[in-house]
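Working notes, beginning with the structure itself.
Of the protein chains in this complex, all but one are displayed in their positions.
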Amino acid sequence: MHGLLSESALCQGLDLAPIDGLVFGGHEVRRSDFVASATEIHQNGGSIQWPVLQALRGELRALSRNVVPGALANAGRTIERLVGDDGGKLPQRRPLRAQIEAVQRDIRAFQRRHGLDRVVCVNLTSTEPPLPLGKAHAALAAFEQALDRDDEAAVRSSALYAYAAAALGLPFVHFTPSNATLTPAVCELFERTGAPYAGADGKSGETLVKSALAPMFKYRNLRVLTWQGYNILGDRDGKVLADDDNKSAKVATKDGLLPQILGYPLHTHVGIDYVPSLHDHKTAWDFIHFEGFLGHRMSMQFVWQGCDAILAAPLVLDLVRLVDLAARTGESGPQRHLACFFKQPVGVPEHDLHAQWHLLTEWLQQQRAAAQR
Amino acid sequence: MHGLLSESALCQGLDLAPIDGLVFGGHEVRRSDFVASATEIHQNGGSIQWPVLQALRGELRALSRNVVPGALANAGRTIERLVGDDGGKLPQRRPLRAQIEAVQRDIRAFQRRHGLDRVVCVNLTSTEPPLPLGKAHAALAAFEQALDRDDEAAVRSSALYAYAAAALGLPFVHFTPSNATLTPAVCELFERTGAPYAGADGKSGETLVKSALAPMFKYRNLRVLTWQGYNILGDRDGKVLADDDNKSAKVATKDGLLPQILGYPLHTHVGIDYVPSLHDHKTAWDFIHFEGFLGHRMSMQFVWQGCDAILAAPLVLDLVRLVDLAARTGESGPQRHLACFFKQPVGVPEHDLHAQWHLLTEWLQQQRAAAQR
Amino acid sequence: MHGLLSESALCQGLDLAPIDGLVFGGHEVRRSDFVASATEIHQNGGSIQWPVLQALRGELRALSRNVVPGALANAGRTIERLVGDDGGKLPQRRPLRAQIEAVQRDIRAFQRRHGLDRVVCVNLTSTEPPLPLGKAHAALAAFEQALDRDDEAAVRSSALYAYAAAALGLPFVHFTPSNATLTPAVCELFERTGAPYAGADGKSGETLVKSALAPMFKYRNLRVLTWQGYNILGDRDGKVLADDDNKSAKVATKDGLLPQILGYPLHTHVGIDYVPSLHDHKTAWDFIHFEGFLGHRMSMQFVWQGCDAILAAPLVLDLVRLVDLAARTGESGPQRHLACFFKQPVGVPEHDLHAQWHLLTEWLQQQRAAAQR
Partner (left out) sequence: MHGLLSESALCQGLDLAPIDGLVFGGHEVRRSDFVASATEIHQNGGSIQWPVLQALRGELRALSRNVVPGALANAGRTIERLVGDDGGKLPQRRPLRAQIEAVQRDIRAFQRRHGLDRVVCVNLTSTEPPLPLGKAHAALAAFEQALDRDDEAAVRSSALYAYAAAALGLPFVHFTPSNATLTPAVCELFERTGAPYAGADGKSGETLVKSALAPMFKYRNLRVLTWQGYNILGDRDGKVLADDDNKSAKVATKDGLLPQILGYPLHTHVGIDYVPSLHDHKTAWDFIHFEGFLGHRMSMQFVWQGCDAILAAPLVLDLVRLVDLAARTGESGPQRHLACFFKQPVGVPEHDLHAQWHLLTEWLQQQRAAAQR
């Protein structure tokens, strides 16, 4: 199964949860069901082929029943508008504490209903506008006070989910760039309850290429002067990122890696534009201008034409299985060895894809050794 | 000085020969002098700028006197024609042994005249047509018999230089893809005289990118179905490679790396075409077709626009200084840690640029440690 | 219906045969049926979507019965091998005259069976290796003598079809680059029987772009130094063109237009390579190097990612309707106004797409005027 690292030779000999043993559920603020979504993907982009769609129809219909109404707090104008666009209506404002408890009840009920050993939470909400972080996010006590006084300005929807998971001691994967999710306050709670967490922002396309390619310039002492990147994409993801607020969060995680890898400041730009006709066929053009011997300037360009969902879905499966394994073997805190999956890895300022890969392979080696003891 | 690794932070603390201490000389079969060549480069590609050209004119004129007539043996129609095109005339056929001795006399005279500690030989001859290798190349004794009976079919020009250097125990860098140079027979002589050697075929452009990028697909378990590469270039290099015989040698070193990095066979193609108007501004377009989750196919393209001489020149300086350092610290044989500089590294079947980089940094670390003892 | 010019505003007011009134039939040397072909296209490239495939299944099955065994003469190794690959077997060698008569009988039977007003013949055979043209092709009498003495070396399969159509006075569209089809001898027969003919080699992708773009350089007096084009494609078309013989025919029609449009010779190259994983998703990269004011050199590149069948199919429908209209209104001979559809237009040495467009719009204007009289 291509795209899925946890099914490759690399992960042989590890005690990973079997894919067939996974049960999927979730929270959602839009009206949606998996069959309709899969059909839309089939029609718009062709990345789910007709026979696959037919084969999965029954299972998708059943899994749709595992999706329950989600939390929504201070989500920003664009996300709120999209909830309405899809024929839903914005839920009534509910107290933050009540929303968190509802999320926790839902998770426990889901676990009981399906007789699951463990629930792993993954944040796949739309990219939220950046939240100005302050005292309320620096320490757990302050954050809980903000929750207690129902201070909606101190949270975004994703913060409620992260807090809910942390409090329950559940492994957590933060797959989006939203900065309100894994704040120091929430991380403190994860440390306290002993659950592993990983993030942020799945690295599946243009940024993946950047992190593989930038080291090459370092290896040759070629000075990168400029790295411009332009991303065009459609569908709901593109619609959300068309809002400058939401886009700014994404640009931040996509743009930070080059100075870290190269070791010096340079001119960079990350553009993201909404192109409805592309649906999920994301296209990126990067232009790299660099200087070599005798000050001579040369350039390189690349064009990435990937299907975001197809690239991201297996990463989510890999991450779920790997944080589950970590939890099972008693690990907690930031999962630094999963850096290669993220645009902004928690706990380790390493963006070089190859260095990140070494972190992962070393950890897998240790896990394999431990499993054989 | 960008492009030059040996002047970067990476090489600090090493006892490298200072660049100012290097004296350049060489063998050449065409009529040429450095001022004319540099002027041609300035006019055609602009990669040597006017003020640099002016500043170096005197030194280049002086260095031109260090260039003496070179060996030429079984070089193939295209190289022989180019000798004539440039206003020279093909030298009379001389016995192989006599040519080798002349090369060695030239080297020794050059060393004496400039009072040099050590001479490092670098093969920068045009890409030769592949030589069918047989018994005469498998062992030193057989090769020397071929030389003794003046069997020109058993050599190419570059073999004479490599043999001459090996016999004198001089460090040797094989910067081209020619397969007649570092044959097992010649390597045996290097081992016997205790000189280090490195090669083959400097990795400066499209192949460099390939070796940086291919691992990314492995890291994500994305199956590469096809990797097509098209190179267009002008100048003498392009003219030589327009000959299918010479091209085949180049294609072989450019095309072999992907299955090694990825671990499976795939559809690859390397095109090289002569485009006179480009002069030294080489352009390459690569198209990569790959399969991800659910069998969905996606693609990536890159365009590399580099100036070959500007990219290759500092590699030569780096390699000269590094094999000189190796010789000085008593190392001999294939310099595996220099793999990152070559399309077809001798002595180590490793093409992943990042793995190659680790080999280099480890060696430098050891050298640095030794230097501090 | 996009892609179809004859359904656009441009063709309003013309007495074109309605698409629903067309009945399709043909000759084929491979074992094939339309349902299997359409299913293969659906699976490999997605360009025929599942619901369309389902809706057409019955009609395709019915139409498959209109396909009868075709002629095969001096077709070249690759085409002959493909016949075998597809599970068919090479038909026994039959006399050329007998093959022509069989084709004619098939056409007449097809026409009678479906009660058709007129049959239009379209040559869609695979690209044949170029045939050395000689005296036998220069005049009808000589060609008929060659047929009489059953001289297979004087023909290719497509010549038999063209002769058969010409002799019956049927309109003919030559959609491939094969040079054996519309020879002067065959054109003489078309003139004699008064049928219109058009060709050669449908212009659907990279060459279309070339013919639209090259005039721009002329308009600005920018001197094009080099125009390199690289085409990669899969499926049966790619397989046939992987044979250097067949490819040479294609390259000739793709490469000739630039000097005609620009008015001076220039360095050009057309590469065609077989990339199985692409199926019908043809990709082309063109690099254009040009010189402007003060001799400064600049460049332009384009990448064309088209689906050949999707682009070619409507051209065939357009051409069938337009030559049918021509025949109905009493026109005969080379259809110069259809130049914009072809890489090598018969009867008019015009490759500039915009000039070709003017030829077409003028003719349509005349037809419309005549229709209103």
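Note that the chains are named A, B and C in the order they appear, and that numbering of residues resets to 1 at the start of each chain.
Criterion: contacts are C-beta pairs under 8 Å (C-beta built on N, C-alpha and C of every residue); 3 or more make two chains touch, one makes a residue touch a chain.
From a predicted model like this one, the values you see are computed outputs, not experimental measurements.
Novice: Please identify which residue in C:G3, C:G169, C:G256 or C:G347 touches the non-displayed chain.
Specialist: Of all options in C:G3, C:G169, C:G256 or C:G347, contact with the hidden chain holds for C:G3.
Novice: Can you say which of A:N66, A:Q145 or A:T226 touches the chain missing from this structure?
Specialist: Candidates A:N66, A:Q145 or A:T226; residue touching the omitted chain: A:T226.
Novice: For chain C, which residues reach the chain that was dropped from this view?
Specialist: Against the left-out chain, chain C lists 1-5, 7-8, 10, 47-49, 52, 208-209, 212-213, 215-216, 219-223, 291-296, 298-307, 310-311, 313-314, 340, 353-354, 357.
Novice: Across the whole complex, list the residues on chain B that are touched by the chain not included here.
Specialist: Interface residues of chain B facing the absent chain: 46, 49-50, 303.
Novice: Suppose we count only contacts with the excluded chain; which residues of chain A make the list?
Specialist: Given the touch definition above, chain A has residues 225-226, 228, 230, 232, 267, 269, 271, 273, 275-278, 283, 285, 287, 289, 297, 299, 301, 303 touching the missing chain.
Methods note: only the chains that are shown with their structure count from here on.
Novice: Chain contact topology under the given definition, line, ring, star, complete or other?
Specialist: complete
Novice: If you average the CA atoms of chain A and of chain B, how far apart do the two points sit, in angstrom?
Specialist: Chain centres of chain A and chain B, defined by C-alpha means, are spaced 44 Å apart.
Novice: Enumerate the residues of chain C that touch no fewer than two other chains.
Specialist: 303
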